[in-house]
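Note that one protein chain of the assembly has been removed; the remaining protein chains are unaltered in position.
Now for subunit A:
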Amino acid sequence: MKVMAQLAMVMNLDKCIGCHTCSVTCKQAWTNRSGTEYVWFNNVETRPGQGYPRTYQDQERWKGGWELNSLGRLKLKAGGRVRKLFSIFANPLMPSIQDYYEPWTYDYDRLFSAPMQEDTPVARPRSLITGEPTKISWSANWDDNLAGGPELAPADPVLRKVSDQVRLSFEQAFMFYLPRICEHCLNPSCVASCPSGALYKRSEDGIVLVDQDRCRGWRMCVTGCPYKKVYFNHRTGKAEKCTFCFPRVEVGIPTVCSETCVGRLRYIGIILYDPDRVVEAASVPDDKALYEAQKSVMLDPEDPAVIAAARASGIPEDWLEAARRSPIHKLIFEYGVALPLHPEYRTMPMVWYIPPLSPVVDVLSGTGHDGEDAGNLFGAIDALRIPIGYLAELFTAGDPAPVRAVLRRLAAMRSYMRRVNLGQERDESIAAAVGMTGEQVEGMHRLLALAPYGERYVIPKAHAEQGAQLEELATGCSLDYEGGPGMNGPFGEASGMPAPVAVENFHALRERQSGDDLDQAHELRGRVNLLNWDGKGTPDGLFPNGDGEKRS
């Protein structure tokens, strides 16, 4: 058995408030350059809705991902190698900029340069593609919060699958947000589609990256990815995609989207899997069996045989430890509440989702029922065909059973914990109804509702023996933080190498973020500057000392 490690993410959709903070911070970090104006490595789409780019889930049209050929073997849905090379001169399945949206800016200069006039001058929109004045008619989240509902939402390919007759009447409307990044798939069809082999999966952590020096702009990966998460930089002529913030996770801190998530709904951890069984699992004939098949590729990090094989495959000890503590593994296996997004694309995606219970709860409370009563919730989960069918089309290739099972567990947690919070007796029967123990339910509640930073993100660092290569770490001693870097050099204060800013910020920030309360704000050691001060407390050196008046 060969063992590989994979960084994976789980998002708890019930907690997403659709604020787009993740998208904006990601964009600031990665795609604020010309050529990528239209690119959102992280986007948040309202479901039901068309998504970004428009109707990307309609694989009959876009032909992303894999399918089985008549012999039952995996083939790229857009066609194999020969077909790709023959259609390389003009890719027939390439989305146009209009399928994403035409990015724009405003003519702000008008506001200052307009001559004196009766009316207030207006900054008109200008296309960032042509530079000409433009009319804004679409964007990455045009149908946010069901905007344009009855006209736009019926074009949602997922809704169309649920039922041909479904009209999105607002009486029975349900709505939730789906934040999306690249899935860093185990069987990535983007990698398989790249004619020059520029896309690759990192063998250490499974992150899928584009080698910018090897990409030749054949733009086949854009078609290959069924989630449309490879983007073409139209200025450089090269493909770009979500990097799982590898410079951050390599030093053990979470991705920007996770770090800044307002709902604290993202979890990052390690999964161990057997790469030699991926193709077999991705080829099971029944779409609905793919969820279980993908689970079967992932290995149990507590199993001694797995641990031995992992050691033999060169996985370091601290990674194994991280795999055992992985919140991802807990959510997928122990609590069984995380599901993959569109397993039927057969790419074995590694960003999983806890489906939202809120569509069910909303219906219950909307009709005057108690939305925290286990009986009511279970009944509704069985009865509400449309939201359940919709979630099933997203997460289990249309099979409602696993979605129901997950929602029942979430519902059970809700009623079980209500009794606990009200100081009532713990009701084991609620937990037993969903095949769990009360202790497990409380553990799940802790992870979903309370878990601090260090439990939501269990990210082993890139390896210590590689530490010397961490750039900007000018010397080994600057990592040595006690008392502050550079303060304890051999020749007294401030001797030795100056600490690189990134290291200083990293340690200070981590201390702050993993601290739960404001009391710890005073613990902020070392120098504080405006880059790493987050508004908590009044650290030394940032405000003038002396009489209390000035400080408060």
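Definition applied: contacts are C-beta pairs under 8 Å (C-beta built on N, C-alpha and C of every residue); 3 or more make two chains touch, one makes a residue touch a chain; residues count from 1.
The definition used in the following text is that contacts and distances are computed from a predicted model.
You can't see one chain of this complex, but its UniProt record names it "Nitrate reductase-like protein NarX", from the set "ABC-2 type transport system ATP-binding protein", "Sugar ABC transporter permease", "Nitrate reductase-like protein NarX" or "4Fe-4S dicluster domain-containing protein". Residue in contact with the omitted chain (choice from A:Gly217, A:Pro316 or A:Gly438): A:Gly217. If you put the hidden chain back, the residue from A:Met1, A:Val24, A:Ile129 or A:Ala309 that touches it is A:Ile129.
Here one chain is not drawn; of A:Arg81, A:Arg110 or A:Arg311, the residue touching it is A:Arg81. Contact between subunit A and the unshown chain involves residues 32-34, 37, 81-82, 84-85, 88-92, 94-97, 105, 128-132, 187-188, 191-192, 194-197, 199-205, 211-219, 232-238, 247, 250-251, 275, 462, 466, 469-473, 500, 502.
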